[in-house]
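Apart from one protein chain that is not included, each protein chain of the complex appears where it belongs.
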Amino acid sequence: MSFNNESYDKTRLDEVVDKLVRGELKMHEADKVLGNSNAGALARRLALERMYGVSLSSIGSTILDFEELVGRNIENPIGAIQVPVGVVGPLRVEGEYAHGEYYVPLATTEGALVASINRGAKAITLSGGARTRVVRDGMARAPLFWTPSIVDAVKFVEWVRDNIEGIRRAAESTTRHGKLVEVQPFIAGNLVWLRMVYSTGDAMGMNMATIASDAAARYILENYPGKASLVALSGNMCTDKKATAVNILLGRGKTVIAEALIKRDVVLKVLKATPEDIDYVAKAKNLLGSAYAGALGGFNAHVANIIAAIFIATGQDVAQVVESSMAFTWTEIRGDGDLYISVTLPSLEVGTVGGGTRLPTQREALELLGVAGGGEPPGVNARKFAEIIAATVLAGELNLLAALAANELAQAHKRLGRGGVRQG
Amino acid sequence: MSFNNESYDKTRLDEVVDKLVRGELKMHEADKVLGNSNAGALARRLALERMYGVSLSSIGSTILDFEELVGRNIENPIGAIQVPVGVVGPLRVEGEYAHGEYYVPLATTEGALVASINRGAKAITLSGGARTRVVRDGMARAPLFWTPSIVDAVKFVEWVRDNIEGIRRAAESTTRHGKLVEVQPFIAGNLVWLRMVYSTGDAMGMNMATIASDAAARYILENYPGKASLVALSGNMCTDKKATAVNILLGRGKTVIAEALIKRDVVLKVLKATPEDIDYVAKAKNLLGSAYAGALGGFNAHVANIIAAIFIATGQDVAQVVESSMAFTWTEIRGDGDLYISVTLPSLEVGTVGGGTRLPTQREALELLGVAGGGEPPGVNARKFAEIIAATVLAGELNLLAALAANELAQAHKRLGRGGVRQG
Amino acid sequence: MSFNNESYDKTRLDEVVDKLVRGELKMHEADKVLGNSNAGALARRLALERMYGVSLSSIGSTILDFEELVGRNIENPIGAIQVPVGVVGPLRVEGEYAHGEYYVPLATTEGALVASINRGAKAITLSGGARTRVVRDGMARAPLFWTPSIVDAVKFVEWVRDNIEGIRRAAESTTRHGKLVEVQPFIAGNLVWLRMVYSTGDAMGMNMATIASDAAARYILENYPGKASLVALSGNMCTDKKATAVNILLGRGKTVIAEALIKRDVVLKVLKATPEDIDYVAKAKNLLGSAYAGALGGFNAHVANIIAAIFIATGQDVAQVVESSMAFTWTEIRGDGDLYISVTLPSLEVGTVGGGTRLPTQREALELLGVAGGGEPPGVNARKFAEIIAATVLAGELNLLAALAANELAQAHKRLGRGGVRQG
Partner (left out) sequence: MSFNNESYDKTRLDEVVDKLVRGELKMHEADKVLGNSNAGALARRLALERMYGVSLSSIGSTILDFEELVGRNIENPIGAIQVPVGVVGPLRVEGEYAHGEYYVPLATTEGALVASINRGAKAITLSGGARTRVVRDGMARAPLFWTPSIVDAVKFVEWVRDNIEGIRRAAESTTRHGKLVEVQPFIAGNLVWLRMVYSTGDAMGMNMATIASDAAARYILENYPGKASLVALSGNMCTDKKATAVNILLGRGKTVIAEALIKRDVVLKVLKATPEDIDYVAKAKNLLGSAYAGALGGFNAHVANIIAAIFIATGQDVAQVVESSMAFTWTEIRGDGDLYISVTLPSLEVGTVGGGTRLPTQREALELLGVAGGGEPPGVNARKFAEIIAATVLAGELNLLAALAANELAQAHKRLGRGGVRQG
């Protein structure tokens, strides 16, 4: 932090802290009064320490410069949370954008997570690496409009189709990299959602899509000759930060797939399980188990673990772990007893510019992967990043399925004292 | 970090870094070779910097002591990610466990999030605070068993019911605070899931539940006289880190509810919207919009934002944001035009001991809320924490709904030039 | 029909028809004016024929006696729809209640359906029959209550738990066979659903559960000392006639499972496909395909076809096909290359008394299965019926999966010119 106690007028600080403690000053006012957000952070911290009789010194020990961050990434800061970051690798990825071996940074406090993904990465890399593809790419925002009746709703949607060029111009006037790719209309009675899908370059793009959709919505309301009003700029058809089928079926962010063909001997030696047992666990747990549990998109072993750890490490919007971790894990036994495994992520929302990606530690994590900042042409960095994430997810799935198959079946073997455990 | 460059044998370090770069040593071996995990972290960082031509100095600037963390919270560490943390408050909570005004720490990189929740908190506090209740509490793990046939599956479940005491003893022998509360059986054909629900004191309890369920499963396999084997210790009926209905209907972690009755004038003055408009947005967006989008559990505006930020700040398992953010937001207009709002979180998985809660910055965040460590009796801290989270979520929902209602309707007003925008 | 034109006062009839055509009499008034519901049906039919210039003579050619049916099963009748009924069998069932070979009546207009299920039945019967089990049984109705706040909601639920005996007495006072088995409370904010589960003997039991729940709700409202009101006697947590997870996880009607172990040579000769191909189709289509499509409960090939046809034939509530057809189909290859297949129906709502079961053709269909009317003890007929249905569903699944595997793979074989089509 560029600001520190010594360099500051202690008396002035003490006064502000006193006022904060007595409630005469609001927490967010400290920055302005002290003329510096780092000072404001310190004042808030000291005030809270006094008010609640606690120490916040670790939170205060940070390299962050709040003069850079307040308003852009945080308000009312008091310091930083430090999350340990470990690396998984080398993980070989053979994608359309990512080629080579990577060390993937994972920020987590869950013991054994990094180690276990690492074993999966080893098996994949030994088998020639993970193949990856981004098969769909676009950020969506779906404003919700009210019309008087279904007759008007239909007219409204027709007008939008007929006036798509004006809407596009309005939307794109707000952004340099964003392009309005498609407007997907949904009608329920008198209500209309316009799900606007944008290409957003290397940005995750939610803010870009929101601002562009706001302009598009204004354009529509100003030009549509009929009666319509805007209920909400986001009508939950987008869908942001919730598990929904619309994100699975129409995508949001990147739809990315990773797969690997793991040699039978690698499965047996590295993963300590048979391909057949892994395949059975994958079907019974990930597919039937999740179906029975009433899952939406959660047909996998633990994809969210990997997504969350990478998202924290690289400054992504962590709340988007919800839909970004929806995934379908699939396995097949191939002719010679090898194990084919794939993981499909329909709605992986990631970026390499904007949001938390500019923070110092997060940016370094992206640089380690060679994807920090904007790519040329725009979008290639974010797609490369998506491919690396998918490959890491694949490593995590492979390993956990094997671990479950091996440990559990070991128990089963002991008890049943025979080779085939699941045969009647 | 207790370890630093100067205090260390630089030659030895250089050798290790060289070997890491050349691939002669594996990343995870550095700790052992150097005899210290902080040294190992440094070596890995230096090696990666050289291999990829990047700087990881910010990541390296951390207060974390990896001698304490490796194996418990992280492997292959290279440093820490610093996430800015801001406070929301004062937020008045009147729950069963939480009473008083709180400043809630939110770790996020999303600009405006803290400020917007803060406005919701203000409205709630001005209206007397949020009422909260924990209505269900239990951590679940569901091992999946194979039997030869439905006839055996039925016998197996009957045996489990008849032998629940032995199973309980086996499960509870592995834990001090955990209690096996219930076993919920699910049968599909020849397969059986035993969803084992535990009370876990102040721990989130997933590891506790996993270890206890492993012991329970062993006990079952060793004593059940029929034929059965364990397919996987987790059969996805638990359900961990996926959006599923079983967590909504039977709960996992805490089922917690927060509500507030916001005075009409507070709504108008603080939130700049009418209760009626907020109510309309809540129904059309959160309920109908999400239903149309094919949501599971995501019948709210942006609960995941708040959950993710608190989870990072307080050392929770961030991947569990997926199910912990499932929520139902509900509004009513009360007799005198006040706005009633509630948020119901069926599966909030949180703890105040174990996991990431012991890390220095995370622990301070818990201390700020007065919930760090184990409570007396065990469980009260975790429940208090759950109540505070629910109240914060309520603040976030209230504010975003109002913001959507106000901004958008403003546009609508301008266009339609009349008072009632949604009346035909 | 016991009534016919000749036996009736034609003049009076003509007058009534005239008035119906001119709108001077309402359709439902014809019965009363004519003093006979069969006459009323005739009058309505004649009036509609004249009004719309159509013939409804086929609809009028029915054996139904509307004097028996109006009010109990139909209003404003004009005759009957005739649905062709074919039989599948012999189908061997070895359940807890059903033993022996059955010919199952299916009422359908979909060509090839009966024939295709028949082939599945043949394969099952040749392999020793289908094993079946009813693992859960209970009809649910969930009244929805309003309370002022979460504090009241919690008190309300506690009061219900403490006063369960009074509630039970009130509920059971309305029914001879119904027993209140359990009350499952669900809270969302200030709202409370009480999901009341009943054993209903041989009746499907929805009306019984509704009437009993109405009495229970009245009892609660009259005796609960706090503030509460009833929003709706059915709050959709029941859940009737919709696909919901609560019915999957907690059951509604019968949870019934059927399975069979089909000898490899039977699969090859009768079903013309390999067990491996069938297993692959079952996993890729029924599990992964449905998961991707965003299915709820629909993890099967075509269960609804069989359920709908049996429901029409036997006088069940056909709208309940929606949840009664939710099913999980599962396959395994057993040690010697045989095919294991099971189908699990979590929410099969059927009865052998009440509703449409008393109609002449429907009752005969039930008699053909040996399950018409009430059993001794009550409930055994309905459970036997559920087992037979599940076995028929199993036959349908088995055959369609085989048909898909065989036809399609035949094409694949032709094209790829090699043995293993799905191996890389």
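Going in written order, the chains are labelled A, B and C, and every chain counts its residues from 1.
Everything that follows uses one rule, which is that a residue touches a chain if its C-beta (ideal position, glycine included) is under 8 Å from a C-beta of that chain, and two chains touch if they have at least 3 such contacts.
The model shown is predicted, which means the values in this text are computed figures rather than measured ones.
Considering the whole complex, the residue from B:Leu287, B:Ile307, B:Val321 or B:Val393 that touches the absent chain is B:Leu287. The missing chain, though absent from the display, is touched by one residue of C:Phe156, C:Tyr198, C:Tyr280 or C:Phe385; that residue is C:Tyr280. Of the listed positions A:Asp31, A:Asp214 or A:Glu259, the one in contact with the omitted chain in the full complex is A:Glu259. Residues of subunit A in contact with the chain left out of this view: 131-133, 135, 149-151, 153-154, 157, 186-191, 245-246, 248-250, 255, 257-259, 261, 294, 328, 330, 332, 340, 342-344. Where subunit B meets the chain that is not shown, the touching residues are 245, 248-249, 261, 283, 287-288, 290-296, 299, 328, 330, 332, 334-335, 340, 420, 422-424.
In this section, only the chains that are shown with their structure count from here on.
Taken together, subunit B and subunit C share the touching chains A. In this assembly, the C-alpha centroid of subunit A lies 42 Å from the C-alpha centroid of subunit C.
Separating the centre of subunit A from that of subunit B, both taken as means of CA atoms, is a distance of 16 Å. Residue positions 245, 248-249, 261, 294, 328, 330, 332, 340 of subunit C are each in touch with at least two other chains.
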